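Note that this complex is displayed minus one protein chain, with the remaining chains in position.
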Amino acid sequence: MTLSRGRDVLAIPGPSIVPDRVLNAMHRAAPNIYEGELIDLTASVLADLKRLAGTDGEAVIYIGNGHAAWEASVANILRPGDKALVLATGRFGLGWAAIGRQMGIDIEVMDFGFTGPVDPAQVEARLRADPHHEIRAILSVQTDTASSVRSEIAPIRAAIDAAGHPALLAVDCIASLGCDRFEMDAWGADVMVAACQKGLMTPPGVAFVFFNARAAAAAVDCPSPYWDWKPRTKPDVFYQLFAGTPPTHHLYGLRCALDMILVEEGLEAVWRRHAVHARAVWAAVDAWGAGGAFRLNVADPACRSHAVTTIRVESGDGSRLRRWCSDMAGLTLGIGLSAPGIDPEGLFRIGHMGHLNPHMLLGTLATIEAGLGALGIARGPGAVEAAAQAIVGGGGSAADATSAGLRQVTAARLHG
Amino acid sequence: MTLSRGRDVLAIPGPSIVPDRVLNAMHRAAPNIYEGELIDLTASVLADLKRLAGTDGEAVIYIGNGHAAWEASVANILRPGDKALVLATGRFGLGWAAIGRQMGIDIEVMDFGFTGPVDPAQVEARLRADPHHEIRAILSVQTDTASSVRSEIAPIRAAIDAAGHPALLAVDCIASLGCDRFEMDAWGADVMVAACQKGLMTPPGVAFVFFNARAAAAAVDCPSPYWDWKPRTKPDVFYQLFAGTPPTHHLYGLRCALDMILVEEGLEAVWRRHAVHARAVWAAVDAWGAGGAFRLNVADPACRSHAVTTIRVESGDGSRLRRWCSDMAGLTLGIGLSAPGIDPEGLFRIGHMGHLNPHMLLGTLATIEAGLGALGIARGPGAVEAAAQAIVGGGGSAADATSAGLRQVTAARLHG
Amino acid sequence: MTLSRGRDVLAIPGPSIVPDRVLNAMHRAAPNIYEGELIDLTASVLADLKRLAGTDGEAVIYIGNGHAAWEASVANILRPGDKALVLATGRFGLGWAAIGRQMGIDIEVMDFGFTGPVDPAQVEARLRADPHHEIRAILSVQTDTASSVRSEIAPIRAAIDAAGHPALLAVDCIASLGCDRFEMDAWGADVMVAACQKGLMTPPGVAFVFFNARAAAAAVDCPSPYWDWKPRTKPDVFYQLFAGTPPTHHLYGLRCALDMILVEEGLEAVWRRHAVHARAVWAAVDAWGAGGAFRLNVADPACRSHAVTTIRVESGDGSRLRRWCSDMAGLTLGIGLSAPGIDPEGLFRIGHMGHLNPHMLLGTLATIEAGLGALGIARGPGAVEAAAQAIVGGGGSAADATSAGLRQVTAARLHG
Partner (left out) sequence: MTLSRGRDVLAIPGPSIVPDRVLNAMHRAAPNIYEGELIDLTASVLADLKRLAGTDGEAVIYIGNGHAAWEASVANILRPGDKALVLATGRFGLGWAAIGRQMGIDIEVMDFGFTGPVDPAQVEARLRADPHHEIRAILSVQTDTASSVRSEIAPIRAAIDAAGHPALLAVDCIASLGCDRFEMDAWGADVMVAACQKGLMTPPGVAFVFFNARAAAAAVDCPSPYWDWKPRTKPDVFYQLFAGTPPTHHLYGLRCALDMILVEEGLEAVWRRHAVHARAVWAAVDAWGAGGAFRLNVADPACRSHAVTTIRVESGDGSRLRRWCSDMAGLTLGIGLSAPGIDPEGLFRIGHMGHLNPHMLLGTLATIEAGLGALGIARGPGAVEAAAQAIVGGGGSAADATSAGLRQVTAARLHG
């Protein structure tokens, strides 16, 4: 008998939970696409996307998904035959590399494995060994959604500069934008790609490419009218922003999501919230690991994503656990993804990105606790309590309550 | 700093969480109220409400709330000056009594306190002491939302019959319908009142009165055209069902909610789910109580509601806890309600009625755990684990998974 | 073959079309009913309802429909046996009278027929003939939804004053509030009743009673706790505003509707818009009537509602036309309602209240034109053109376009 008759919750690393308000914003009549509100709204969305990315450069919205953004970024800065260096820390760095290869780019992968970040020293060494600057671009993910490894971006820029190399630095923030701190201009990224269905809390359907003046100057003649970012950033007419019909309802959804992030909560607070939630997940996994096979895929907390956590278990236990949580309790966890030398059956993932509060996150951890019990999987005690403590320590202390706004209680003592 | 930026959740004892599907069903253009779909839909809603109540009698939908249903029931079976016996187990029995008194009814209250159920023997004794049958009706709540005491209804009927007394038995199922087992005809209730915003998972706005042939025969000339149940059950024209304009959108919402309860899950499964969730709450409170002041208001599990749990704490701790959960974690708990001799500050309540799965319930308990930690309130360990175990023991065992439908996994190994 | 596959439209005199924004506002999670946002929102709704009614008196929201408001108003100002004078101009005045009689009030009806307004002189004469002031209250509808007759309210007050009579004046604005000008305090109404599903554009479910200090002073001991307006206007605790659980989602819907009316459009503009739309309907009917049996039920334009128009046709033609429009074209027209001496089959009604623009109204008139053609019903030509002209003359002249806000055209010349 299933008890799963309430609201299903997704704790996968994207698509993430869509706020009711975003859904409401998208629940509207088709707007005029020639004039009026939509035109202004689009301008404001583009401006706020840049704020979110930390850049004064350009922002482009593609109707597409993360793979579309990968391809769009490559199509604008690399020609077939050009050389690019991909810095991989899991499945998604390798995925971007594969896209590039299919497009005819001469891709060289520096694989940093599945459990740790990019090593800037190795990048610098490689660039020093490229005296003729054949490497036109370096592609790096900030957070690899498969491994949950998070790499520092500024040191990669420093390594490139130290090597005196002109290569462009392109960063995949698909799984990190709006979750982990990212500052495009300050950190020296030239290109950045992202999508709407993770930290931006909007149903999948649009993806983003940001680029700065260096990237614009280095851009190639794009062979694809759809991916070409030039008319999309210097449009004569509105429709060029989207190479045709705009994604009307997604624009309304994004407007709402950006208001929630930038206006209501504030970007610094969003990042801090994600950090606290991440620490709660880590505390639970550490507690489970004290009495069983559980462990965090990434040992060093400084290199862990704040948006997704990959967990190692006995092979097969991840699938059993996911099945139980889904069938019995209304919780969908993320599957393990394969990588060289990695058995996906020995992994599962918890997404903790976007529209999340302690109730939702602790419910996820407590449901896993129940599932482990139901399945007789060995584990240490006190995981949920440890997570609860991390929540308290990280942000939810009583002393902070005042800042949350002490709403006046108009008591309603009689009726329930 | 608040972390409460995801979906707020209500764990109050009504209004309960509205399923997205019910909201969607209510998100529609105004229908024709003269002919077509709405007419048929209303007939089906009335029929299914009777199934839910376990009666072949009549069902009436009032645009109103629980208090409206209280008043409507009284207005149809009692005249000013008539005598009625109210069996109280908390604030809401007393509330029904107060309504009756304001209407001029000669109300006598048998108060069974705040922590235990109606005692049928005392009812029988009282009726035997009424040889002239002055008592026209007995009003009893099944579950008192304030105390979370649940009384058995069939033994009350047996007591009335044993006393050979003709009084009507009217039951308040506002907090129990669709949560705790209730069988109107089998248990011998003559009148039953309920509302839509608890087990029926619909926004507040309509309330119900059910009655059988005995009640119809004993009905008085109702002085209120609005409360009068006669034209509402034998209408010449559709509008009489609602004494005027029908509650169009609520009818669509109810249709959806009834489908979820009766067709998709099944009423027996709904009741079992509520029982399991209730046991999970009790297990958590028992664990907390092992190291602190926490205890369940109702000692005997057989007399506890499956829809709401009242918890005793140190005076003031309930309010502090509720505030923390609301401000920090997106969780709204139920306030304590006063009753004779009861300090509402020494209580709080958890609603676990309606649209609920283990993820949501365990999230609530784990959030309370975090709040207790943040506030430094003494408590025993292992509460959430105990609740998780109760979930597993009660319904979510792995062996049951098959019956939940082993959905085919179309693996999506690469992308996350 | 039906062509009715687009969005059905209601042109009945209530429930009226619900704006998408109101539906969106109601599409939300259940709120906390004890504290926070809902408390403040309710206060603002009550304040704005008073602005809408033009009163500094009290406003009460009942979960109920128009009949509930009728009963509530009577229950607070009249006791069984009290005498009241009902001024009837159609079915709904008679309906209010019938409600009063069932409640035991000694109702006297002054029936002004089905095609013209209340005559204040007759009212004054009747009151002069009541030297002992046995008449406690005068009940009058502003607009009778059945006949579409609209009566002037201020002259009725003047008549009462001229007679030096202390009777309360209660007015039914169910079909007129938010459509036709109404100024409660300025016009001297003591009590006013209305509901949400007409000019207020919200799904049926709540109704309103407004009253001034005179009515408060004259109020009786209300025998019904639910209708009693006293605790609802001087509540100790929030729940008393609604005698129990509040109509949560309707409050959000009302908040949105009131913003649309009072903030965005402005009440004077709302009234003017309704006047223009009404004149368009009249122009069309006059044109049809030039070649057939069509005529407006109310001859004098000054006595016609701006919210609903009752149209006389050959007996049976109304039903045939309504059927054709509904089955073939997605348009629901209002049925004719019987009254003494009136054959409902010789009537149909067009509702033009609330959320309406020229596109919707002209679509309704042009669909009727099509239906008349399909059914071979004789009529004059040029009806829709006449209506279009009335629109233009009334508000949509080109010179006005500037005030509508000349939105910048960002031309999108290439794509369609």
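We call the chains A, B and C, going by the order they appear; numbering starts again at 1 in every chain.
The definition used in the following text is that a residue touches a chain if its C-beta (ideal position, glycine included) is under 8 Å from a C-beta of that chain, and two chains touch if they have at least 3 such contacts.
Keep in mind that what you see is a predicted model, and the values were worked out from it rather than measured.
Engineer: Identify the residue among B:Gly178, B:Pro225 or B:Gly244 that touches the chain left out of the display.
Structural biologist: Answer from the full complex: B:Gly244 touches the omitted chain.
Engineer: Applying the definition given at the start, please give the residues of chain C touching the unseen chain.
Structural biologist: Within chain C, the residues touching the omitted chain are 1-9, 12-14, 17, 19-20, 27, 66-67, 91-92, 95, 145-146, 175, 260, 265, 269-270, 272-273, 276-277, 308, 320, 323-325, 327-331, 334-335, 337-338, 344, 349, 355-367, 369-370, 373-376, 381-382, 384-385, 387-389, 391-392, 394-398, 400-401, 403-407, 411-416.
Engineer: Please give every residue of chain A in contact with the chain that is not shown.
Structural biologist: So the residues of chain A touching the unseen chain are 7-10, 12, 14-18, 23-24, 26-34, 36, 63-68, 71, 75, 80, 98-99, 102-104, 195, 197, 203-205, 223-226, 228, 242-250, 326, 332, 335.
Engineer: Pick out the residues on chain B that sit against the missing chain.
Structural biologist: Given the touch definition above, chain B has residues 20, 24, 27-29, 33-36, 39, 237-239, 244-245, 407-415 touching the missing chain.
Rule of thumb we're sticking to: only the chains that are shown with their structure count from here on.
Engineer: Rounded to the nearest 5 degrees, what is the angle of the rotation that puts chain B onto chain C, matching CA atoms?
Structural biologist: Nearest-5 rotation angle for the superposition: 180 degrees.
Engineer: I'd like the most central chain, judged by C-alpha centroids against the all-protein C-alpha centroid.
Structural biologist: Smallest offset from the overall C-alpha mean is found for B.
Engineer: Taking each chain's centre as the mean position of its Cα atoms, how many Å separate chain A from chain C?
Structural biologist: 52
Engineer: At least two other chains touched by the same residue of chain B: list those residues.
Structural biologist: Residues 7-9, 12, 14, 17, 27, 335.
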